[in-house]
Structures are given as structure tokens and as C-alpha cells.
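Structure first, then comments.
With one protein chain removed, the remaining protein chains of the complex are shown where they sit.
Labels run A and B following the written order; every chain starts at residue 1.
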Amino acid sequence: MLFIELSIQGLVQGAIYALIALGLVLVYGLLRILHVAHAALYTLGAYFGIIIVNAGGHIVIAIVLSMVLVGLIGIGIYRFAYKPLLDKPPLIALIASIGLFIAAEEVYRIIFGAYGMSFSQPPLQQQIELFSGFHLSASRICVVILSVLFISILGWLAASTRTGVAWRATVSDPDMAASFGVDIERVRHINFFIGSALAALAGVMVALLSNLVEPTMGAVPAYKALAIIVLGGLGSVRGTLIASLALGIIESFGTIYAGHILDRDAIAFAFLIIVLMIRPQGLLIRR
Amino acid sequence: MKRKFNTLALAVIMVLTVPLSALADSIKIGFNAPLTGFAAADGNSARVGAELAVEQVNAAGGINGKQLELVVYDDQASPKESAPLAVRLITQDEVVAGISGSYSGATRAAATIYQESGVPYISAYAVHPDITRAGGFVFRTSFVGEVQGRAGAKLIGEMMGHKRVLIITLNNDFGKSLANGFKEKAAAFGIDILNEYEYSIKDREFGAIVSKVKNDQPDAIYASGYFFTAGPLVRQLRAAGIESPIIGQEGYDSQKFIEISGLDGEGVIITTSLDRDSSDAATRDFIQGFEAKAGYSADMVAASTHTALMVLADALGRASDHSASSIRDAIASANVTASTGQISFNDLGEVEKDVQVQIVKDGNWHHYAVISDRELLAPPTD
Partner (left out) sequence: MSYEITILSSMSIAILFALSLNLITGFCGQVSLGHAAFYGIGAYVAAILTKAGWSLTLALFPAAVTAGAVGALVGMASLRVRHDFLAITTMGVGFLFVGIVRKQDALGGEIGISSIPSVAFGRPGLLMLAMICMALFIILCIYIRRSWLGFAFESISDDEDTARTFGIDVSKFKLLAFVIGTAGAGIAGGLYAHHIRFIGPDSFGFVESVTVLAMVIVGGIGSITGVAVAAAVLSTLPLWLQFVDDYKLLIYGSLIFLTMRFAPNGISGIVRALWQRHHSP
């Protein structure tokens, strides 16, 4: 019983990790950039969500609007920050990204306040009884459902639309794709839009779970998502999804049974190091 | 190149050594707090609390006609920043004493500097046990974690009568020392500790702990944390249908906790320093003054910093001259009524005062009880 409950909690956490890490792995697959500032977009998404709901908007509107706005800002970041650095060593973009992330956290603090924000009337707080004696709040169920939904949509887009095919072609060989007439810039824009929008979705979801959005809420996802995409094999979407869920569940059990030896972050990285030493290419070989 | 660099360094240092302000005939007090970075929320409350105290003292005529002046630096809650800033406050700004409105690490590092320079230093709310052990010039106006942990044990075991208790511990010096104090006295108050779970200060997601707590079915939960961890924790415990009473500490003590936890926060009880329903004038003035100045409700951090400033102002008024040693002696012999109650210090420089127990009722903190058992609350002496 406890086993099932802990697994479900791990699944919820894993779904959140997946939403954040997907954007990161999309960017990495396309540009070979470790996009730390991605976590700043996740925070921004959460802020937008809370502001829209508190201004009287419905939670659905808040989610959609937040995803669109943050998606557009993601495109802006690509154009302003990363595009000029593409021909430089990847380390340059990584440090630029870290600088951007530090600055963004401070901008949030100065604009939205150091104390963070909460919903005045938090939506989706109903308790739903999944099976006898096990309650889960609607927001937790929503996290899982929305993640599955959006990830499936993404998979379908990649497999069956022209843009999706162009995207996959660009990831596997940009020069070849360009010679076949794929508009690479457009692919990159779409890539950043989708990745950032998913981060925004994760942000709103986490805001619903904890009812608190702080300037520094992106700090943990910023590096944990990096660990996840490395675990997943850097560039493999499927690997990233598996790694996210695995980490969510490992942390869930680790918090209870290994909490006295290692804290949550250390558990995640111990797992990462062990896997990498056994399989230097991550859980899945990139295809 | 090397030479160029040296000249540059020298030039920068010279610019820095120009005193920032040279207000004639004022008494300068050094103040460090985290105004930027992850701890900025508390740092700002601390600063407003300190500034309020300075305004109140100055409005009442200052110290023997001299005005107080606060020299404020941002330490980002980092020992790496606070130590050089303490040197700067002492040697460049020539403050007569310092106040820490910062967290443990930053305060502990600065305390070493104040002690070796022989300048009095009062820590407002940092809980690190070694702060006052820096030496005779260092004082603290808040409880050490152990004292509050013991008060928590009495509150749960004796006053509330719960026996099967679960501990959720925040993994830092604050949470650890609270847990130590609690465990030390738990048996004495008939408490049976079922289990202890730990979480890190960055966690806002407690799904796994919540599931396990539900499985343990405790009579009460003793959870350490700050408003930004405790708010989400309480919310998630209640959302899973756990009805057991939750007992916290001064880290919860902010209106923001109630904002985050919402209706789920109702009935949460904490041990703290500030009594919202106090009839005492010093406390009332502080609560009203703070709200007017800051635009939000007073919290423990602000009250403790306000208290530290008031203790120092009182000592400055009583000291025969403003030499470091007479100020130190005056602080050591303090017996002041401030916003967090009657304050005096033991030989180590630890505060001796009552523990206020507050409860969340109708969206506000309210009086629940006072614990004034001097033997139980005796701070460490060496």
C-alpha cells in the first residue's frame, strides 16, 4: 500500500521533471547548448499563472496564456542570447546561460517581490479518492494527465506533421536538412517555443501544488533537469522521459528510506554518477 | 600587465577607503543582512525592523542627544561576504557596535571578526549554536534551536497532551538543533517519537513524506521549517487528508505562511518570540509601526531585529562612555522590555526570555499560550 502511494508520488514528481527536462533536451538536441536559463522560464510561467488567476482568469486560461507568453519569450532568448553564440565553444553558451539565469532570478525578485506570490483562491484543490483510503488532490492528478497529454501531442507532431519531420531531420543532420529546403531558423523557433511553453506548464503545475512561487524556485530544476537529460543520453527524448520518471520514483523512496544518509539532491546525483560510470552514454543510447 | 593590474587594484582600493558617509555627531551602528539573493525576503524584514527601531529611538531624542545612524550592507547570507563586510564596518565606517539581521553562516563568520576586533555584536535571529561562542562581545536576542525544541516538547507532550509524535526535520542547523532539543526532552513529557523524516531547504514538494506520514498516523506532527517550506508542507499534508495537529516554530512566523497555507493553515501552532495579541506597549508600537512602514504584517525576523536594536540602544544610553568595553558591559547587564518581551542575557550572551506560543485563527496569528519555565528554557552557558 505504502509502496503504491510512494510510487504514485514519485510519478507525479517525475511528470514535473519530464515537462521541464523536455524543453532542455529539445534545445540540446538541436543546438548542443546546456540551456540553464530554461529554469528561469519555468519560474516565469509560474508567475504568469498566478498573476492571471489572481486577476480573475480561469485556470485553463492561465495555463494557455502562460504557455504562449513564455513560449514567445523563449524564442526571444534564442534570438538574443544563443543565436550569436552558436559558432562558439558550447561552454560559452553555458556560462552565458548561467549569467542570464542569475540575472533573471534577481529581476523576478525586484519586480514580483522577495516574498514570492500565492494564489488568493487556489484552484484544483479538491481531494479525489483514487482507491480506498488514498486521496490525491486534483492538481496532482492534473500534473500527470497534462504531462501525458502534452507529451503525446508532441510525439504525434514529431511523427506525423511536416514541421515534425523537418524538426527531426534538422536534429539528426542540420546541413542535410537545410539542403533539402528546411527552414532551420523556423525549426529552432518552434523548438524554443514548445520547450519554453512546456516549462511554463510545469511552473503553473508546481505553483498549484505548493501554492508558492518564489524568485529562486528555478534553482533546483535548473541543475536537476541537466542531470536528467544527461541520464537520458543527452538528446534522446525517450531517454529523458524514462530518466525523469526514474528519478521521480527514486527520490520518492530515497526521501523516506535514505534521507538520513543523503539528501534528495545528493540521491539524484549519486544515481547519475553510478549510471554514467556503468553506461557513459546515459540510460539509452541516442538514436 | 602585472604592474598595470597592481596599479588598478590600488586605485580601486583607494576609492573604496573613502568613508561612505560622515554624518557629524551621530552614533554609527553596523548592520548586515541578506538584501539580495535567496534570503532577501527575511533580509528585508530585518532591515525594516532595524530602521524602525532607529527611527523610534531618534524620534524620542536619540541617545543622550545624539542620533543613531544605521550603516547597512548586503551579505547575501554568505559567510564569504559577511566577514569582509564586518571588517569594513569596524575599520572603515568605525561603527560602535554591529547587529546581524542575517542567517547563521553569515552571522557566525562576522561574529569572529567582531570578537577579534573587540566590538560588540548582536545576532538578531540566527540560530547557529556557535555564534555566541565566538566570545564575550557577541550576544543573541533569539532562542537557540535547542531551547525552542525543548519548548516544543513541553507544548506537545504536556500542554496539548499528544503522545505519538512524528518529527519532520529541515536539514540545516536550524532544523537539526530544534530536533535535538525536542528529542532531549521528549521522554520527559511522555512523548513517543514514531519516526523522523528529513528534507532540504530547497524542497517544496513533500509527496513522499506526506504518504509516509499518513501511513504512520501520528497524534501530532512536529515539523521544523520556514514559512516558504512549511506553507507548502502544511498544505500538502492537509490535502492528503491528514488531520493531526501540526506544531512548528518561529520559522513559520510570518503572514506569508498563512497566505501560502490558506485554510489548511488554520489551527497550526508554533513556538516563537512575538506575541501578536500582546498588550505591552513596546510590542504594540512595533507591530503597528512595522505595518505602516513595511506595508505588510510584522514577522518574527523583524521583531527580533527590532529587539536587537532596542537592546543596543538601551545599552548605549546606559554605558558610561562609548568605548567598546563599556557598551559590551551595558549589553551584558541588559534588562529591557522590547517587542519580543523582557530581555536579559546569560554569561554566554544568550537571551533569557519567555517562549510565545501562537496559533493561526481566522487567517491571523493569535495568542495561544506562554511558556516561561526558566529551567526548561535555560540557554547553553558554555
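The rule is short, and it goes like this: contacts are C-beta pairs under 8 Å (C-beta built on N, C-alpha and C of every residue); 3 or more make two chains touch, one makes a residue touch a chain.
What you see is a predicted model; the values in this text were computed from it and never measured.
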Options A:Met1, A:Ile92, A:Ile145 or A:Met176, residue touching the unrepresented chain: A:Ile92
Per the touch definition above, residue among B:Lys80, B:Arg284 or B:His366 touching the missing chain: B:Lys80
Selected residue (touches chain absent from view) among B:His128, B:Lys154 or B:Arg328: B:His128
Touch residues of chain A, complete complex, unshown partner: 28, 32, 34, 81, 84-85, 88, 90-96, 98-107, 110, 223, 226-227, 230, 234, 260-263, 265-270, 272-273, 276-277, 280-282
Contacts of chain B with the absent chain, listed as residue ranges: 1-2, 5, 9, 12-13, 16-17, 20, 35-37, 73-74, 76, 78-81, 83-85, 87-88, 91-92, 104-105, 108-109, 112, 116, 128-130, 133-134, 171-173, 175-177
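Everything that follows uses one rule, which is that only the chains that are shown with their structure count from here on.
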Centroid spacing, where centroids are CA-atom means, of chain A and chain B in whole angstrom: 36
In the complex, chain A residues that touch chain B: 1-2, 5-6, 9-10, 12-13, 16, 106, 109, 114-116, 118, 122, 125, 127, 135-137, 140, 206, 209-212, 214-217, 219-220, 251-253, 255-256, 259-260, 263-265
Chain A-touching residues of chain B, taken from the complex the two chains share: 36, 38, 40-41, 43-44, 171, 197-200, 202-205, 207-212, 214-215, 228, 231-232, 235-236, 239-241, 256, 259-262, 296
